[in-house]
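What follows is part of the complex, with its chains left where they were.
A, B and C are the chain letters, set down in written order, and residue numbers restart from 1 in every chain.
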Amino acid sequence: MSDSAYKIIELVGTSALSWEDAAKNVVETAGSTLHDLRIAEVTRLDMTIEDGKVKSYRARVRVSFRLED
Amino acid sequence: MSDSAYKIIELVGTSALSWEDAAKNVVETAGSTLHDLRIAEVTRLDMTIEDGKVKSYRARVRVSFRLED
Amino acid sequence: MSDSAYKIIELVGTSALSWEDAAKNVVETAGSTLHDLRIAEVTRLDMTIEDGKVKSYRARVRVSFRLED
């Protein structure tokens, strides 16, 4: 219905490869239990560093999912 | 007590009529299970469009509710 | 003249009906004593909630008025 209710949450994914991979990991994990995910908006990108080297890429994303009726 | 703890969540309501109706729907639904809702702040208004016509009004609101002791 | 001076203030109107009504109320009240109001920009919309129900719509608006010469 057009009267559906949604909740918005913010998640952070991490990957040693890329920001795409970081975002994809966390969204696809969330997608297995949440309803009706359609868009994930990036709200922050950063990197963790260890001993002067990049250790991981992190992507923070906002997704909305439909609340159960 | 003045030491209470609250959590803030963001919800999206939809309505074919108006943004007021969209916001009211989702807040009153949430209000039936959450404690001590007092203010809902609008953080985004948009519309969905289908075949060139407005299909629904959507209001994103932030509400805080009291955590159980 | 093109050298007029204006002051900007921020007001909050409330209404049980709608955000339009809330904004209109406070702007038209201000308009009876202030000079040369031409635009009121919405800076925040929210709702007050009581016992899980929406009690009022509130609109915060910024208006500029001309200072007396």
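By our rule, a residue touches a chain if its C-beta (ideal position, glycine included) is under 8 Å from a C-beta of that chain, and two chains touch if they have at least 3 such contacts.
Quick caveat: nothing in here was measured; it's all calculated off a predicted structure.
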| item | value |
| --- | --- |
| Overall number of sequence copies in the complex as this file defines it, 3 displayed | 12 |
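By definition in this document, only the chains that are shown with their structure count from here on.
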| item | value |
| --- | --- |
| Computed distance of Cα centres, subunit C from subunit A, in Å | 38 |
| Inter-centroid spacing, subunit B versus subunit A (mean Cα positions, whole Å) | 22 |
| Chain centre separation (subunit B, subunit C; CA means) in Å | 23 |
| Residues of subunit A engaged with two or more neighbouring chains | none |
| Complex contact set, residues of subunit A against subunit B | 2-8, 64, 67 |
| Touching residues (chain side subunit B, partner subunit A) in the complex | 9-16, 25-26, 29-30, 55-56, 60 |
| Subunit C-facing residues of subunit B, complex | 18-20, 23-24, 27-28, 31-32, 37-42, 45, 61, 63 |
